[in-house]
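Rather than the whole complex, this shows some of its chains in their spots.
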């Protein structure tokens, strides 16, 4: 049974919400009343319930299966966190009601900031960015503001090819020129010597490096301290993409590694739900050098008076030089509550254990598959995700995409494909610490079966996949060629009865 | 630890299988001196009960909107959301799903995004809408950047009626991206002469209606002047419910319509997460930021939906992308679309009518208080009141009496004497006659 679009229900003159209408009154709308007919269907509650329940059943979810998306960190979302975020004292307070009526909200933000700073070994954090990419923007704006304040105007940001697309996009947004840094052939990490050469080549003109660590190949940048030193020596800043921070929480602190700014994806590392594409939350920790430039609003520690919310320039004191504001209001409060609830639940011991289990699980998958699938950088330990390339599919007639789609028929969401760009036909698997050993065993066995099947020439199993999903393979080219982005009423001739 | 399925036995067995002696062997790439030995200086793990108690204790220090007569708006609004909405967005398949990059197994998300885009396009009377932005303020900044791309110019003119924090977001980003901004002074009554600021250098004019102060603004002449100078009109709203009753910016000539969708489906949440709505003309679709969902067919010829035009996006286009945006506000847009699918145009209009009726009623009440002047003649559910003394002090005094009365303009624009006594007051369908009477009575006391 196919689920229609809400517009195909036809209820354009009904509503599924009851209101008590006021008595007649004189409007004061100044003649701006809507004149055209607004045509939006109003479904009765049982219809709406069924529509969205049915739609949902076409989705894959962590709650229904392993979700091995490398770099995305699809792990368990505790419902305790959902419950806490819905406490009226958090969920039902207005960002601009008097501060005297929301001390608990300020306390919560301050507490979360404390956890983030302690975990990262830093002393400042910009809380308000709305998502990871927004955090990157925030960090890079702080860096640009710091350069400007120092009377400098460097034009170049160094970004390795393995970086997330958001990194170059963010740098470009601020007018920077993006320059690549070469990676070592043997493991895809940054080649320190090449980096030093590149810095020398652009002497005085390098604003920052943007580096993911652990990197998107699932490896820890082992020269990270030296990289930071080289960057700092060039009067540049070290922006770290924190997407993979979940691998090292409790094992190492970015502040100790020389990082100047790093966003933390609360939805990756601290398990606020991905929600089908957001909302995220991307607080940015800042080194002492960048701390003064943190955007409004921020919380000032005021000795005996406790934390004070600073919202406007008129409230600034000496040394506070915010570069502006990332968003209206205070950021993603709802996500803060969930993340803090997650952190408190784990505690220092649980957070460390979670990092260790995530790395353990990834390596367990690695050794379970390395004899059949191809590791681009050899059989060395990985961090929380393991990267394969597609050389094992060579001459099978099966593409990386086919392989991924065939996983769907086995009941799995595919891994991240074709990313990072540094290896050919990348397949990046991140099982996360939420998976049991039994779950990993089944996953490994399933992938082994698929690989054998591919090598065995059973191409039909792949080229036509998926066969058993709510939809077969979808035509993305057709969608892009002449985009249909909204529903249009079919012309009368085509209309259904 | 309740969230971790591995037992110690599992861990030991797995290390053996991997062929290392200890877990730290897997972290060998971390420089020795940078490794944390022992635990971080943070509390140890806590039971559910403990976490609940500690967080509940924090939450209980805050005064929730539902517990008092509540008139705070200025960009976020307290509405009643049907319980169906919160139930549905907590479905595992929505809540714990990823961005729908694998469309075969995420048609649930994709179909509602397509419905959402259609709803937003119709609400705003525009051709196309994206799958949402972080919120109204960041959406406004993205709109300005988009206008720069479209017009290949770089000067934005911001109305004095634009939400002050939206203005700050645009200004900050513009400054650091070397774009120009002309910000008009605060304009409570909607009387500024913005037309005079529009010239050939202008890339876009950003106007909010209803304005931050509640004033309804006629966008048509602004659109005309902008278009005459090859500039775009970016129309902003913070109260999406107004679109149930008011003429949409799309029919007034706006080129980009952007706003905050929180009022529909989403709670106050102290400011976030919210959901930015973003709509434009068909011809600009390839310059839009954010995700787009489009219709297509599958291998069996069945209708289906996919994310499309992703060549605009960072994960494909990298430093040439239209935006660095990656996340949208997925679950909030789901809440929006469910609530709106229940309301329909009929319910939305009823809801909007009640909001307006309550505001009209409150305006009458407040106008009757000695020394109080309402500044707006045309408004939807929000207006600005001039008090005989500092609005901040009055709000605090009313809060002490258990009434949350609105937002002092000085909270957002401190230090300007002419704004010191202005209070922005909002009404929605949650306000009762008793609430309004209590507000008026308490204000009389406080001003007496």
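For reference, chains read A and B in written order, and residue numbers begin at 1 within each chain.
Going forward, a residue touches a chain if its C-beta (ideal position, glycine included) is under 8 Å from a C-beta of that chain, and two chains touch if they have at least 3 such contacts.
Keep in mind that this is a model prediction, so the values were computed, not measured.
**Student:** So how many copies of each protein chain are actually in this file?
**Tutor:** A x2, B x2
We take it that only the chains that are shown with their structure count from here on.
**Student:** Please report how many Å separate the Cα centroid of subunit A from that of subunit B, as a whole number.
**Tutor:** Centre separation, subunit A to subunit B: 19 Å.
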